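With one protein chain removed, the remaining protein chains of the complex are shown where they sit.
We call the chains A and B, going by the order they appear; numbering starts again at 1 in every chain.
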Amino acid sequence: MRLEPVANPSTARRLGLPALAIAATMVVAMGLALLAGASPLATLGQIAVGALGSKLAILETLNRATPLIFTGLAVAVAFRAKLWNIGAEAQLYAGAIVTVLLGTGALGGPLVLPVSALVAMLAGAALLLGPVLLKTRLGVDEVVTTLLLNFIMLLFVSYLLEGPMKDPMGMGWPKSQALIPEARLPRIVDGLRLHWGFALAILAAIGVWVIQTRTALGFEIRAVGQSPEAARFAGMPVNAVLVKTALLSGGLAALAGWSEVAGLKGLLSQDLSPGFGYTGIIVAMLALLHPLGVVVTAVFVAGIFVGSDAMSRAAGVPTYIADMLTAVALLCMVLAILLTKVRVVRG
Amino acid sequence: MSEIVDILISASFWAAVIRIASPLILATMGELICERAGVLNLGIEGIMVIGAFTGWMAVWQGLPLWGGVAVAMGAGMLFGLLQSTLTVPFGLSQHVVGLGVTLLASSTASFAYRLMLPEVTSPPKIEPFRPLDIPLLSALPWAGEALSQTALTWAAFAVAGAVAWTLYRTPLGLALRAVGENPAAVEAQGLSVTGLRMGAVIVGSGLMAVGGAFLTLSAFSSFFFGMVNGRGWICVALVVFGGWKPGKALLGAILFAAFDALQIRLQQTELGAVLPYQLFLALPFILSILALILMSRRAEVPAALMVPYNKGER
Partner (left out) sequence: MPEAEIVLRLDRISKRFGALKANDAVSLTLRRGEVVALLGENGAGKTTLMNVLFGHYLADAGTIEVFGQPLAPGNPRAALAAGVGMVHQHFALAGNLTVLENIRLGTERLWARGVGAAREKVERLSRDFGLSVHPDARVGRLSVGERQRVEILKALYRDARILILDEPTAVLTPQEAEALFATLRRATGLGLSVIFISHKLHEVMAIADRCVVLRHGRVVGAVDTHATDRGALAALMVGGELSLPRAEARAAGAVLMRVDGVSTPDRGAVPGLKAVTLDLRAGQITGLAGVSGNGQAALAEIIGGLARPASGRLTLRDRPVRDWSPGIALAQGIARIPEDRHHQGTIGDFDLTENAVLETYRSRFSRRGWMNWRAARRFAEAIIKGYDVRCPGPETRIRLLSGGNMQKLILGRALAGGSIREAPEIILANQPVRGLDVGAIAYVQSQLIAARDRGTAVLLISEDLDEIMGLSDIIHVMSQGRLSPGFARGTMTAPELGLWMAGQKFESAHAA
């Protein structure tokens, strides 16, 4: 077999194939439900109801989507420049650490939130700077270095929580002190759990979209991602563009940690992120790296997780079905997107 | 210092080094085959998880130990088939597909585990491989203890030898080395680029899964979530460190295992009292990064690594 480009893909092709990918994911979901001895359709229904069936469920889904929008944006920005930042998980924790350091009494007053956000972004950016410089200077593959940094960072967090940052009143649990009230993100509506981090995540998505489409830097990022050789030939400072991209990406991932700590948890613990950094990759790829699409896919993926949790409690299908479904959706979607652009021919 | 010397000359230390190196050797050889053929297989981490799980589950269900190894290998090859179908004929991003396969494989293991053992809090144990009693060798004073290893460890070293022999001594190895360098050359000689690359990824993934199964069938006796814990990514770094050569990669795995075994023992010394244990645990990952930096400019990367091949374009 051979792949031949399709010059002008039809609308049916461009919309039908991704729809097929989603359908395939649902078929897999039903198959897994059958395996677990549950009714396939009821399981799908329970996931949907669990994610969107009530005001509480919707708010929970949006809360879960908030860090995913940030990490999804971080990945989308980096992947656009073909900078393979798989380290959003570590950058998220870098942001969370800074937020706790600044928010537990080091700073006070109304400035503490914006300052901790800014410093968190710097910390996340700094963490990605190392792998990027290793890539541009020495040609070290950033995939492996950013992946390895995730493990180092988790151990570092564990050290902090058992040592210097341990809450003396924590009854021995490895967690930090709680943030002071000024350092917490307020809720959007009183009494409902949704916090302002969600609104800021949407603003961030719009900001990234504006950068990508309206600014010279955005043009450079896209050019470097498509063809570093042509970008260099055209006089673009390729390495500087990669560094700027990294700063943006690391900063966005760190905001996920900032918003989780300041908006939801109020303190740092080892289980702050159940893999938001990795799930961000799925969110970004499903959105075809489009910043506004990231908002939609983050809510979709968050819905699968929240809905699966609820369904699992009711139907007894293991909650890990959510991880499997997102992985299947990712693989089906990248294949579907490819097939909108090429057709398979014999010979 | 004398403490470190004492550790380094003890036979039990080297027995641990060889034991720790075994899964790394298996998975590194698997990754090396893939990369030599031109495919970066980031599915490795998840494939090791699925190998650890399926091998253990098969034995717990009553298969003999080698049956568990075979089941693990089959499961790994199945995910290798998925990874290679998407990356070779379809030419999709090897980064994205690899991460997707890792997520799918490890979540499949978690899902299946919960499905089969819905209630248990601690996983059931199996009877793992026992160290082989080799006549004469086992009786030797120091070496006898250091080389008291399971059959799966011996198999890991045999696999490394077989990979080196195949790559450099057989027409198949010649074709593999060529397809990672210039697939057009392979195509022009009437060989199938797709077949070679997919075959390499499938066999390589099988080896990775056996590396994972080593953890449950030889090192420990049951399966835990997170037990692979980044070993797959370390193996990707080891391939780079070994310059894509089996011999050097094998040495790299042993060197790496030596550091790992050393850090475990150092935790028990007064150094361990002073320094946080997390630093010791982070050492393998820090060393991997250092290894990558060290080898960055020296190794000869297969020229067509991560470059998909489509017949139509020349």
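The rule is simple: a residue touches a chain if its C-beta (ideal position, glycine included) is under 8 Å from a C-beta of that chain, and two chains touch if they have at least 3 such contacts.
Because the structure is a prediction, the values reported are computed rather than measured.
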Quiz item: So which of B:175, B:201, B:215 or B:239 would be touching the chain we can't see?
Solution: B:175
Quiz prompt | Of A:14, A:166, A:187 or A:232, the residue in touch with the unshown chain | solution = A:232
Practice problem: For chain B, enumerate the residues touching the unshown chain of the complex. | Solution: 169-172, 174-175, 177-178, 181-182, 184-191, 300, 302-303, 311, 314
Self-check item: Residues of chain A in contact with the chain not shown
Solution: 5, 7, 214-219, 222-223, 226-227, 229-237, 346-347
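The rule is short, and it goes like this: only the chains that are shown with their structure count from here on.
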Quiz item: What is the distance, in whole Å, between the centres of chain A and chain B, each centre taken as the mean of its C-alpha atoms?
Solution: 28
Quiz item: In their complex, what parts of chain A are in touch with chain B?
Solution: 1-4, 32, 35-36, 84, 86, 134, 138-141, 143-145, 147-149, 151-152, 155-156, 158-159, 162-163, 278, 281-282, 285, 316, 318-321, 323-324, 326-328, 330-331, 334-335, 338
Quiz prompt | Residue numbers on chain B that touch chain A, as the complex places them | solution = 42, 82, 86, 89-93, 95-97, 99-101, 103-104, 106-108, 110-111, 114-115, 118, 194, 229-230, 233-234, 236-237, 240, 276, 278-279, 281-282, 285-286, 288-289, 292-293, 296-297, 310-312
